[in-house]
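To keep things clear, I will list the structure first and then write my remarks on it.
Of the protein chains in this complex, one is absent; all others appear in place.
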Amino acid sequence: MRHLLLRLEPIIWLLFGQGILIGTILLTGWILVVGLGVPIGIVPADALSFERAHALGASLLGRLFLLALLVLPLWKGAHHVRSLSIDFGGVNRDPLVATLMYAIAGFGSLLAIVAVVRL
Amino acid sequence: MARPVHPHAMTPSRPGRTRTAPPQAPSGWYAQPRMLRYLLFDATGIVYLLVGFVALRVVWALGTGPERWQELQRQLANPLYVAFHALALICVVFVAVRFFSLFPKSQPAHIGPAKPPPQPLILAGLYAAWIAVTAVVVLILAGGIF
Partner (left out) sequence: MSEQKKTFVITRFDPDKDQAPRQQSYEVPVQPDWKVLDALNYIKDELDGSLSHRWSCRMAVCGSCGMMVNGKPSLTCKDAVADYGNRLEIAPLANFPIVRDLVVELEGFLEKLKSVKPYIVRAKERALAEGTHRQSPEQLEEFKQFSYCINCMLCYSACPVVANEPEFLGPAAIALGHRYNMDSRDQGQAQRNQVFRGEGTVFSCSYANECSEVCPKHVDPAAAVNQAKFNAVIDWLTGFVVSREGK
């Protein structure tokens, strides 16, 4: 398992790096409106009415945006949780933790693809 | 604080001629402010995973239909969800600031014939991109354009 993880490290690091860079940049606007603006009422609710939201999300740019937004933060999250486990003495359980975290990120990524395609 | 040091840290492949004491770390090591900030940086991974899966639920609901979408909008208005997203915003800003400060020096001097821009320019570019993209995303999502 450790050998497989070592071989996959470059691609995981790339996904993690973009998760921080692109994921963080995209997440900011998303959280500001979807997470806070509309629920609090600063942004009028009809900005995200089903019709408008669906039209935006199902557009080509919308799908690409959502795909990046849903996939990239998962890899940043998974890699950092693994890192945190090692920070607290978890090198022995690392093959297990790494496999679990990347499996979560991978599973989430697959669901994300389906979610975006079925819009 | 725990002593977070592996018993074989920096241990050679063959033992030396005398008995050594196992490696140790200062007792307050992880409590130092800079180390705490680093551990916090790693800990934001948990929030990123959660935010990602919440966003997945939102997009999934969008693909399901208007009733499910309205239901999810109601859930997002729950004070617990709002508090979570407020925390997520703080995490995202914290990650951005720390990462942007570390990113410029991590670019190799060249990749093939390509050279990176000077480090201050990279830093300015990162912040400019963050602000610009966020502004565009907010305008689009909040109904300002399109």
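A and B label the chains in the order they appear, each numbered from 1.
Operating definition for what follows: contacts are C-beta pairs under 8 Å (C-beta built on N, C-alpha and C of every residue); 3 or more make two chains touch, one makes a residue touch a chain.
Please read all numbers here as calculations on a predicted model, not as lab measurements.
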Requested in this report: Report, in label order, the displayed chains that the undisplayed chain touches.
Outcome: A, B
Requested in this report: Consider the whole complex, including the chain that is not shown, and state which of A:Leu14, A:Ile42 or A:Leu96 touches that chain.
Outcome: A:Leu14
Requested in this report: Extract the touching residues of chain B with respect to the undisplayed chain.
Outcome: 4-6, 8-14, 16, 18-29, 32, 34-35, 38, 42, 102, 105-111
**Report entry** Where the unshown chain meets chain A, residue by residue
**Finding:** 6, 9-10, 12-14, 83, 86-91
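Simple rule for what comes next: only the chains that are shown with their structure count from here on.
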Query raised in the report: How many angstrom between the C-alpha centroids of chain B and chain A?
Result: 11
Query raised in the report: Along chain A, where are the residues that touch chain B in the complex?
Result: 19-21, 23-40, 43-48, 50, 52-54, 56-57, 65-66, 69-70, 73-74, 76-81, 83-84, 87-89, 91, 104-105, 108, 111-112, 115-116, 118-119
Query raised in the report: Mind pulling up the chain B residues that touch chain A in the complex?
Result: 2, 4, 6, 39, 41-56, 58-60, 62-63, 65-66, 69-70, 73, 76-78, 81-82, 84-86, 88-89, 92-93, 95-96, 99, 103, 129-130, 133-138, 140-143, 146
